[in-house]
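Okay, handing you the structure first.
For this depiction, one protein chain was excluded, whereas all remaining protein chains were kept in their positions.
The first chain written gets the first letter, and so on, giving A, B and C; residue counts start at 1 in each chain.
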Amino acid sequence: MNELYNNLYDEDALHEECGVFGIYDFDANDVASSIYYGLFALQHRGQESCGIAVSDTQGPKGNMLSYKGMGLVNEVFTTEQLEKMHGDIGVGHVRYSTAGSSTRENAQPLVLNYVKGTLALAHNGNLINAAELRHDLEYTGAIFQTTIDSEVIAYHIARERLNSKTVEEAVGRACRKLKGAYSLVVASPRKLIGARDPQGFKPLCIGKRDNAYIITSETCALDTIGATFVRDIKPGEVVTITPENGIVSNLDMTVPKEQEARCIFEYIYFARPDSHIDGESVYASRIKAGRFLAQDSPVEADLVTGVPESGNAAALGYSLESGIPYGTAFVKNAYVGRTFIKPKQSARESSVQVKLNVLKEAVQGKRVIMIDDSIVRGTTSDRIVKMLRDAGATEVHVRISSPPFLWPCYFGTDIPAREQLIAYNRSIEDIRQIIGADSLGYLELERLPQLVNGLPICNGCFTGNYPMDPPTEDIRGDYYDKEADLEKRILSRP
Amino acid sequence: MNELYNNLYDEDALHEECGVFGIYDFDANDVASSIYYGLFALQHRGQESCGIAVSDTQGPKGNMLSYKGMGLVNEVFTTEQLEKMHGDIGVGHVRYSTAGSSTRENAQPLVLNYVKGTLALAHNGNLINAAELRHDLEYTGAIFQTTIDSEVIAYHIARERLNSKTVEEAVGRACRKLKGAYSLVVASPRKLIGARDPQGFKPLCIGKRDNAYIITSETCALDTIGATFVRDIKPGEVVTITPENGIVSNLDMTVPKEQEARCIFEYIYFARPDSHIDGESVYASRIKAGRFLAQDSPVEADLVTGVPESGNAAALGYSLESGIPYGTAFVKNAYVGRTFIKPKQSARESSVQVKLNVLKEAVQGKRVIMIDDSIVRGTTSDRIVKMLRDAGATEVHVRISSPPFLWPCYFGTDIPAREQLIAYNRSIEDIRQIIGADSLGYLELERLPQLVNGLPICNGCFTGNYPMDPPTEDIRGDYYDKEADLEKRILSRP
Amino acid sequence: MNELYNNLYDEDALHEECGVFGIYDFDANDVASSIYYGLFALQHRGQESCGIAVSDTQGPKGNMLSYKGMGLVNEVFTTEQLEKMHGDIGVGHVRYSTAGSSTRENAQPLVLNYVKGTLALAHNGNLINAAELRHDLEYTGAIFQTTIDSEVIAYHIARERLNSKTVEEAVGRACRKLKGAYSLVVASPRKLIGARDPQGFKPLCIGKRDNAYIITSETCALDTIGATFVRDIKPGEVVTITPENGIVSNLDMTVPKEQEARCIFEYIYFARPDSHIDGESVYASRIKAGRFLAQDSPVEADLVTGVPESGNAAALGYSLESGIPYGTAFVKNAYVGRTFIKPKQSARESSVQVKLNVLKEAVQGKRVIMIDDSIVRGTTSDRIVKMLRDAGATEVHVRISSPPFLWPCYFGTDIPAREQLIAYNRSIEDIRQIIGADSLGYLELERLPQLVNGLPICNGCFTGNYPMDPPTEDIRGDYYDKEADLEKRILSRP
Partner (left out) sequence: MNELYNNLYDEDALHEECGVFGIYDFDANDVASSIYYGLFALQHRGQESCGIAVSDTQGPKGNMLSYKGMGLVNEVFTTEQLEKMHGDIGVGHVRYSTAGSSTRENAQPLVLNYVKGTLALAHNGNLINAAELRHDLEYTGAIFQTTIDSEVIAYHIARERLNSKTVEEAVGRACRKLKGAYSLVVASPRKLIGARDPQGFKPLCIGKRDNAYIITSETCALDTIGATFVRDIKPGEVVTITPENGIVSNLDMTVPKEQEARCIFEYIYFARPDSHIDGESVYASRIKAGRFLAQDSPVEADLVTGVPESGNAAALGYSLESGIPYGTAFVKNAYVGRTFIKPKQSARESSVQVKLNVLKEAVQGKRVIMIDDSIVRGTTSDRIVKMLRDAGATEVHVRISSPPFLWPCYFGTDIPAREQLIAYNRSIEDIRQIIGADSLGYLELERLPQLVNGLPICNGCFTGNYPMDPPTEDIRGDYYDKEADLEKRILSRP
C-alpha cells in the first residue's frame, strides 16, 4: 500500500514535492477531465495545491486556460470548472511545497506568454543552481513573480527559444543549464514535451490511450485513466509528442550510467506501490526490502504486521521470507482529512490514538514484528509501540525498511533539519530505547541497490554522499552554511 | 479493516443509519471536544450530517448549545465552533439518512424544550411503528418539524414526563411504546441516559475515563478518546448516569433471550473491526467468517486477497484456515472524498478504476481467491474481477463473507429495492456468470450465529423472517404493499 | 429614503424584527422566484436570516420544500436552490432577531407537519403572552425546538385544528389566544392565510398579479414583483385565499377603532418610503414630519440636509416648509456590508468616517440644519455633527423627526436597555451638549397622529403608555422586573 497517505495521520513523515501529468489527445478536446483523474492518482505526491492548464491546438495560438488553487484535487476542481476547460493538450500538477513558500502564487502549472505564444509547464524536483540562475537572469532585467524553480526554467526556455528552431530544442538547451532534479512536462501550442534530468532523480514515463499520449510522474496515473504504459523517459532525455511524428526522442543530455542517481525513496515510500519506475515495480521492491530485513535482522515472533499503509508491503515480504504469519494489527480512521482538528497537547486524546487503533484480538499475547518504512523524528513510533503493548503484545520488534536518515535532501524531498532527525548523533540502540521497542533493525545500506536490481541510486539522505555538490545558496533565501555542514559531515562519518 | 470506508468508492454498498455518542464529565466542561473525536471514530456509521449538543449542568437549567450541519465531522466543525461549546454533558450524532430525508432539518441531535427544561437526544435505528405513533400524536395537536423517528420519541418522553417522577422513568415509559430498533442517548440538564430496544438490534455500550462516563454505539469510540470499556447496555435496558449514583440500570423491557435479534451485519460489515459488540470482537467474527468460507467453499489457489478494506479480515481468516498465502492485491486511492467528481458514463475512466488499482506483481500468473463482505447490486464486483484478470490472474474465485441479500431491512439498514438486488430471483450460478468469476461461494446461513458465539441475531435481510412484523406504513410516506410482498416472500422461499 | 439601510453603517439604529411574504399563484408553479424578489424588497426589515417554503397544491398533500439560512437573501439563495423549489404556493421571511436567539434553528418560515398535513408559517411581531402560552403547552406534553413565538402560534393552530372545520378557522381560534403583535402568513396545502392582530401593530397587505395573490408586510414588495395593491388586511382580520373563492375575510377579532395601535415607527423609520401602510404613504408621513419640525423648531440657516438615507425625506419636508434650500451634504460608502471589518478603537480610522464623508463644497461657510429620524444611544450623532463642523459648517442645527426614546418596546422593535438611551434621564439641552449641536429639536409627541391622518397609533416607546400591559416574563428566559420598572416609569414621568 501507499504510504503517502501516512501524511494524513503522521506529521512525522517525509514529503514528496510534486506530481506532473501532461496529455495530448489528437482526437478529443476534453483532456481536462483526464488530467483531473491523473492528478487524482498522483495526489499522494502533493496535497497543498494543484492546477490544470489546457489549450486547444486547433484554436487561436496561445489560448491557454488554467485554474489553480490551494487544496486537494477534489477540493479545488468542480464539474463546472472542468467543463469550461476545453482543450486537446494540457498539463496538470499537484504540489507539496519544498522550495518556494506555500501560496497560491506558487501553485503550478506555470502558464506564460513568450515570444512564440503560450507555454504551460509543470515541474517535479529541486534544482540546486536555481538561485544562481535566477541571479543571472535578474542581472539582465528579468522579473520574478513566484519563488519556484519552474519560473527560472521557464525563463531559460523563453530565452533559448530566440536561438532555437523549435520549442523542444529550446527546452533541451534550457535543461543543459539546469543542475539538480527535474522531471518536466511542457505544453506548447502544438507540442507536448517531457524532459528528465541526466541523473533521473525523479520518475517520468510515457503512456498511450487510443490517439492520446500521456507524460506523467507515475504509471499508476496511466492505469487510472485507462492508458497503457509505453516506456519511461530516460535520464537526460527530452521527448516531443506531436500528431505528425508521435514520440520523438532527444537523448543529448545522457551521462554515463553510473552517474545516474534515482531517488531510492521513490521506491521505499513516495511512489504508489502499483507504479513501476524505470522497469522496477515499486511493490516488488518493498516486498524485497521486507525479505532483506528478515534475512539481516531476524527475530522470533508470532506476527508480522505493517504500520498502515506504508509498512504493509515490507511486512508481507518479511512474513514470506521468515515464515512468521502476516496479519493486520491496526485500524486506521479513513476520515482524517486536511481540515481535521488536531487534539491539543493538553487533551486526553492524542493525535495518534485518534487516527489509529490496535486490533486487540490480533496482537494479544503475541510477539509482534512491526514494520515501518522509516523513522524521521520518531515522535509517532514510540506511541505506536506503546499502543501495541497496551493491547497485549508481549514483545514488539521494530523493523524499518530503509537505513537511518542522517542528511538533508537537495533534490526535492522535504527532510527536517538534522537536529530533528532521531538518528542524528544517536546509535540504533539509543533509538530503540527512545521508541521503547524490544529490538530495532534498519535496512542495510548495501541492500538499497538490490531493491531495484542494481539501478544506480541516490542515497544522499543516508550517507551525505550526493551525486552532485549541494548548493551554497537557496532560492528561498535561506543561506546554507556549507563549511559548517561539511565539517559535520566529515566528523559524523562512520 | 472497516468496510464502511467502502462507501467512498463503492456506491454499491449498504449504509448504516447512525452513530451516537453521549458523555457526562463530572469534572470538566469541555466535553464538546471529546464528542468531536468520538463522532470522528463513528464516522463510518454516517457521513451525511452530524451534530453536537452540550450543556453545563452547573449553569442555568436548560441552556443547551447545539451545532449541526451536512457533511463529515471534520467538515462541519471548526476549532472556533468547538471552543464556543462549553459544557460537561452532551450528545453527538452522525447520520446517514434511511428514514427522513437528507436535509439539515433532520440532522441530530434533536434539542428540545419541554416542561422540565431542555433535552438533547441522539438515536440510531428505525422504529417500525413511527408512523402510527406520529398519527396518534397529531390527533392530540402535536406538530412535527422533522421527518425523523427521534422527534416521535422526544414527544413521547415529554408526554410521559408529566406522569413520571424522573426523566429516566419518562424515557423508560416512552420506550415501552416504541417498536423496532433504537439505541438512544439522552442528555437532560442533570443526567445522561442510554436506552436500547429489547431486541438489541443496534449496539450501545458504556465507557469511563477518569470521572467521565460515556454512552456510545461502538467501543472504538471509547478507545479513540482514551476511555475504558465498562459494559454493553443490555437489550431492553435503560441506564442513567449521575454524579450521585454513577451508573444505575433499569432492565424493565427485557424479553426472553431468544427474542433478542442483534443485527448480524454490524459484525459482518457496519461496525469498525476494532469494536466489540455484546462481548464479541467484530474482527474475530470476520476472521471466523473467512475460516467458515474456507471450510465450506474450499478451492485450490495461490493467493487469498480481500477487497479493501472490508474484505481483508475475512481474507486473512480464509488464508489461516486454508493455508493459502494471504496477500494484498489492490491499491485504493485514499483521497476519494465526498466532493469527488464521478467519471461520466461516456468517459474512458470508470469509477472503480479511478478508485482502485491492481498490484500486477501480486496477482500475475496466480489463481486468486478474492473475498468481499457482500454483493448488493453487483455493479462493482464484475469490474473488480475483470481488473484481476487483466492484471494476469489465471483464475478468480469469489467468496462472500455473508449470505445473499434477498429482503429489505426495516430496522435501520438501507438496502435497495429487491428488484435491484443481484441475488433476487437468481441462483448462485447466475450470479457467478454475471460477475465473471471462476467460482462463487457465499457464507452459509447457519454459520451466522456461529460468528457471534450463538448470540441471537436478526437475519431478516437474508431470510425475510423478521423478529417482528414489518410496518405497513412508512413514516416517510411510502406505503408498503404488505400483501403483495408477503405473496412474493412465500413464493420465493426455497 | 429608507433608513434601515442605516444599519449598515450605524450600529446606533433601531431594528425591525421581520418581514413576511406569502403568495398563491393559481396558474404557475414558480412562486419561489417571486418570493425571492419579494423578500429582497423587504430585506430592510431583517438581515440576519431568511427562508422560503413552497408547496405544490397539485402535488401530494403536505410536500413542503423549504430552505433557510443565516444572511441576506442574496447570500442565502442561489439560482440552483431556487430552481429546485417548485410550487404554486409559499411563504418567505426575513428576520432580525428580537425574541429568540440568532441561530439557524430560529430562522423562519416554520414548516410543520400536523394532523392535516403541512403548514408553513411566517410571523412578524412579538407576542407578549408567548411565555405563558408556551408553559401551558408544555404542561400538556408539548416539545419546542426553537425559541421563537411562531412555534407557539403553530402549536395553537395545530391544536385548534382538531376542533375546527377549516384551517382558517383554526388560525382564527389560535389568534384569539395570542396577545401582542403579529402579522402572520400561513401556507396550508391548499390555502394562503393572512392574519393581523387586533391592534394592527405591524403592517400586512394584499396584492394581486394576474391570477396570483400576495400577502406581505409592505406594498414595496408588491411593486417589486409587478403586483398591484388590493387592500390592507385590517387589524383583527383573518383572510383566506383560495382559487375557488379568491379573498375571503373574517373580521372576528376587531376591536373598537380607538384601541388600534399601529407602530408609528414603521412610518418614521422602519418601512420603505415607497410603501403605503393602512392607506398612508410612508414617504408623505416623513415629509410631514419635516414640515412639523420646521413649524415647531424653526431656525435660520442656509442648508437643510438629511443624514442618509433615513433623514432625507424629512429634510425635504423641512426645506419645503421653511424655504431653506435642501441639499446633499454626505457621501455614503455603498459597499459597507455584513462582512465589513470594523476599525479598531485604537485605529486612526473611525467607523463613521469610513462609512460617511462630508461634501465640503456643500456645507462650507453655511449654517446647516441636519435632519435625522432618531437618536438612540447618540454615539453616532456627535461624530456626524463634528464632521460637518470640520468641513466648514458655521452652525449645525439638529432636528429629529421623532420624539425622544424613553421606553422599551414589547411588540417587535429592538430598543436597547433604558440606561443606554441618550434621552433617558436627560433634558434636551443635555443631549444637545453631548452631540455638540448649536440647537436640537425633536418632533412633538402630539404631532405623531397627524403624521398618519389620525390613525390610532402606539407611542409606548416615547411615553411608556402601552396599548396593553407589558409581559412579566420573556420567552427568552429574561425575567422582567415589572415592579421596579413600574416604579421607574411613574417616577420618571414629567
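Descriptive notes on the structure:
Quick note on the criterion: a contact is a pair of C-beta atoms (placed from the backbone, for glycine too) under 8 Å apart; a residue touches a chain by one contact, two chains touch by 3 or more.
Keep in mind the model is a prediction, meaning the values are calculated, not measured.
Across the complete structure, the visible chains that the omitted chain touches are A, C. Set against the missing chain, the residues C:L72, C:A130, C:I206 or C:I422 yield one that touches it, C:L72.
Considering C:R104, C:K177, C:R190 or C:R209, the position touching the chain not shown turns out to be C:R209 (whole complex).
Summary of contacts with the chain left out: across C:R161, C:K179, C:K202 or C:R272, the touching residue is C:R272. Between the chain not shown and the residues C:A362, C:I422 or C:V452, the one that touches is C:A362.
If you put the missing chain back, the residues of chain C touching it would be 1-2, 5, 8, 33-34, 36-37, 40-41, 43-44, 72-75, 77-79, 82, 209-210, 220, 223-226, 272-274, 281, 283-284, 287, 309, 312-313, 316, 320, 325-328, 331-337, 339-341, 343-344, 347-350, 353-354, 357-362. Taking the whole complex into account, chain A touches the unshown chain at residues 60, 66, 104-105, 110-115, 138-145, 147, 151, 154-155, 158-159, 161-162, 477.
In the analysis below, only the chains that are shown with their structure count from here on.
Touch-path distance (fewest steps) from chain A to chain C is 2. In the CA-based superposition of chain A onto chain B, the rotation angle is 180 degrees, rounded to steps of 5.
The most central chain, judged by the distance from its Cα centroid to the centroid of all protein Cα atoms shown, is B. The distance from the centre of chain A to the centre of chain C, each centre being the mean of the chain's C-alpha atoms, comes to 61 Å. For the pair chain A and chain B, the distance between C-alpha centroids works out to 38 Å.
For chain B, residues touching at least two other chains: there are none.
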